[in-house]
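Sharing a structure, written as structure tokens. Questions coming.
Only one protein chain is missing; all other protein chains are in place.
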Amino acid sequence: MPPSVSVFGAAGFTGALTARLLLRHPSFELRALTARSDQGRRLDDLYPHHRVPIELEELDLERHADVDAAVVGYPHGAAAPLVAQLRDRGVRVVDLSADFRLHDPAVYGRWYREHLAPELLPEAVYGLPERYREQIRGADLVANPGCYPTATLLALAPLAREGVIGDVIVDAKSGLSGAGRTPSEKTHFVTADENVSAYGVPRHRHIPEIEQELAALGANVRVTFVPHLVPLDQGELVTCYVTPSAEVGDLASLEALYADAYAGEPFVELTSKPPGMRDVRETNICRISVHHDERTGRLIVFAAIDNLWKGAASQAVQNLNLMFGLREEEGIGVGASRQREAIG
Amino acid sequence: MPPSVSVFGAAGFTGALTARLLLRHPSFELRALTARSDQGRRLDDLYPHHRVPIELEELDLERHADVDAAVVGYPHGAAAPLVAQLRDRGVRVVDLSADFRLHDPAVYGRWYREHLAPELLPEAVYGLPERYREQIRGADLVANPGCYPTATLLALAPLAREGVIGDVIVDAKSGLSGAGRTPSEKTHFVTADENVSAYGVPRHRHIPEIEQELAALGANVRVTFVPHLVPLDQGELVTCYVTPSAEVGDLASLEALYADAYAGEPFVELTSKPPGMRDVRETNICRISVHHDERTGRLIVFAAIDNLWKGAASQAVQNLNLMFGLREEEGIGVGASRQREAIG
Amino acid sequence: MPPSVSVFGAAGFTGALTARLLLRHPSFELRALTARSDQGRRLDDLYPHHRVPIELEELDLERHADVDAAVVGYPHGAAAPLVAQLRDRGVRVVDLSADFRLHDPAVYGRWYREHLAPELLPEAVYGLPERYREQIRGADLVANPGCYPTATLLALAPLAREGVIGDVIVDAKSGLSGAGRTPSEKTHFVTADENVSAYGVPRHRHIPEIEQELAALGANVRVTFVPHLVPLDQGELVTCYVTPSAEVGDLASLEALYADAYAGEPFVELTSKPPGMRDVRETNICRISVHHDERTGRLIVFAAIDNLWKGAASQAVQNLNLMFGLREEEGIGVGASRQREAIG
Partner (left out) sequence: MPPSVSVFGAAGFTGALTARLLLRHPSFELRALTARSDQGRRLDDLYPHHRVPIELEELDLERHADVDAAVVGYPHGAAAPLVAQLRDRGVRVVDLSADFRLHDPAVYGRWYREHLAPELLPEAVYGLPERYREQIRGADLVANPGCYPTATLLALAPLAREGVIGDVIVDAKSGLSGAGRTPSEKTHFVTADENVSAYGVPRHRHIPEIEQELAALGANVRVTFVPHLVPLDQGELVTCYVTPSAEVGDLASLEALYADAYAGEPFVELTSKPPGMRDVRETNICRISVHHDERTGRLIVFAAIDNLWKGAASQAVQNLNLMFGLREEEGIGVGASRQREAIG
């Protein structure tokens, strides 16, 4: 019998997409969808293109938590108490919020708010499979990474491990789905169309997450990070400017470093040309290119993902696959595994 | 001393644009802006690109109605009472709402709600200058046409006057600014982007306005009208399918009919190719082409406008120009009159 | 051993997508890709998001036609001679061009050019599975329908069969991929962005195809058809205005007519609200709603498809599935069959 999963908080963009992926997953049984708004509506009424003909229900732990696993799509702060209740009942959890990404509750407190379930932090694993695959396999609580950290860390990990990151600036661009489903002046079509502007300057909340994980890789740097909204729905590109702290070799050796770091990774693609958001739309793939500016000595690394897929929902499923001993590519996107063989 | 004008309800898309046009109008003095939301904010904070450094104030008739003219940008139903108060004080009004467009309060009642100032209907002039220029000159109350009726009536008037419209279907496309400033699921970027869909089917409120004015031109028809949202901010295109009730001649004679009907019109452009929304963006111009489908005997007429300009704000200024004896082109767009001479 | 397929003309939008779908199809073996341009480039260099790591080759019938089936993605006129050669070698063909859609070579001659393989017309089956499923199963040559006819015929078939179509106007909207891959002023981003305009007025080449198939269903009408370009990449919406020639009953009976007509169809979805292009993006699904305008007596039917999928490539695979006795849903989109069961 396949493991059963409920999605808690399925009315938002990422929860809804997770529900779509799980409904068609060959090895999970999607049990229930709860939501804090739109209760009683069917998900395919809110999002026809996801084709999930399941009603959104009010949370009832008795009924909804009788599952093997849960994906929690609550806002930061609201997620922690629900995750605690689910863990109390023995449910294995992938949490889409930031609540369990930062190991240090004091850091969380500075960037978000007082942590409401700090006792769970020690067991939480940071859910970036390309980095923590083995730990995820055994984990009961996985903190799904933020979309910007996902792209940034995949872009920078090979350099961080090599110990050559002296300083780094990340200029990020994201489509409007990154701003969430709640209608606002910011997400009104007429505001965003034919527009690009930065937000969250200079203290976006994804910074401590990036710094924590870079430090764990050996790069103790303070990151300058500036995200921009661009007029499209799904897609994210990070442009990372690295000032190396040591000799990095020529372009060929840099490309070899990346090829080596990501050999066998089913969802990382390396290219020589700067990747575009279109290249990864509606996939779990992160597409990366590395460049060397010989005039300035700087390295430039691009990473493109779909913020709703690899940046959230399909990465959550990738994590579930690992937690339940399934093939990592199962149920994520169209033919990812076959693609790998073909390209590989 | 130039006539003074206040804009009541300047926080919405059309009121704000009217304020921008009046601020830079050589022959009006923009006196005050009121709003029902965002009071205390400056308009250039809400809409930087309009560059109107004036604060939105709470309505205070004592202060704000001591003007020669008013443009009212209130929602349908809310406009009528304010217009009545302004008229009581002798202020000449251009009303952007639907409240004074329909002559018959019973018709208004069926499509909107009970009319709150029916006593003013007899003095209201329908503010389509290409049709009622002389009446507008002497008017104290001008009902600015809806955006769809503006484009549709300019497209069809020559045929209506000729008495050849047997039947007509209007398929309309509008950018998202037509849906207004209030954030909603419908106007969320992620809903509208990469999407086209119809709304208000089959009874959009602009239908009685179109039928009333076609009837006044001699075409007593029931109009099938279906609007669609398209993913852009400003722009409107109506595609009118006319089944002629009489012989209409060949394409050349049709084009001559239109050329004759609009000779000397400063804001109507005729083309042989179907017009695009881009052609008229941020102008008061309506661009029209007429086509003859010999296989079916049907006539196809396109009209493109900017829904916020000719479909609302700049047409309001055009009406104000007429009401105050100014040159019709004054203050509307870049060099409209010079353009006419050059092309003419 | 799975049937082998080559795609001839795989550099264009529809050929390339067909290649992507076939590469991941569980029951076909994609053998080779040929192209008339870009020979020597890999398809994933032209279209990274399709992830087809196969080189485009110059046509060599000896090598490339040694297959069970072929999909031909050549332009109108150029397709017929190649199809004839493939058929000579016994290859079963799905042709994406218009060359075998019209039964009468004289009609083809009037709308396109002299037909170059009229001898094959008798064996060609019009590849709209919802209409000709049984004939497609046994066919050796399937003419894949045009994108506009696909949506239009699915929208109108139930009414045509009922004999109630007195007259019909089709106002169509399509994304830019419908204009093909060749760069031109028309497809330049700066031309198409923030723009909507009609083209092909009043004689678009999809008209005879629509009329032929409506006639076969019993509706002998001359169709007025006007397509418009809208600023998005993939998606198509047809708005059909039908003047009924007989009593059609109320909305409930109309909806029942459609539900009955499409019961069990895996790729037709019925809704009560007007469908949007987003609802069917990257799927083989046609989403339809029918409306009754009681004021005018007219019926309004909307149908949305993805012009590259159901309007071309995925419908070609649907046809191949039928031709080779496979399950109709195999290899087309994400979980179409499961979706059907779920929605019921």
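Residue numbering begins at 1 within each chain, and the chains themselves are lettered A, B and C in the order written.
Just so we're on the same page, a contact is a pair of C-beta atoms (placed from the backbone, for glycine too) under 8 Å apart; a residue touches a chain by one contact, two chains touch by 3 or more.
For clarity, every value in this text was computed on a predicted model and none was experimentally measured.
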If I consider the whole complex, including the chain that's not displayed, which of A:Leu61, A:Val107 or A:Ile169 touches that chain? A:Ile169
Using the definition of touch stated at the top, determine which of C:Glu29, C:Glu55, C:Asp140 or C:Asp233 touches the missing chain. C:Asp233
Among listed residues A:Ser197, A:Asn220 or A:Ser253, the absent chain is touched only by A:Ser197
If the missing chain were put back, which residues of chain A would it touch? 167, 169, 171, 173, 175, 191, 193-199, 201-203, 207, 222-224, 226, 228, 230-235, 237, 239, 241, 243, 274-278, 281, 291-296, 298, 300, 302, 304
The missing chain sits against chain C at residues 13, 176-177, 181, 183-185, 187-194, 231-233
Touching the hidden chain in the full complex, which residues of chain B are there? Just list them. 23-24, 44, 48-49, 51-54, 194, 271, 275-276, 278-283, 287, 334-335, 338-339, 342-343
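Definition applied: only the chains that are shown with their structure count from here on.
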Compared with chain A, which chain's mean CA position is the farthest off? B
Out of every possible chain pairing, which has the most C-beta contacts? B-C
With chain centres taken as the means of their Cα atoms, state the distance from chain B to chain C in Å. 39
Where chain C touches two or more other chains at once, the residues are 194, 275-276, 278, 281
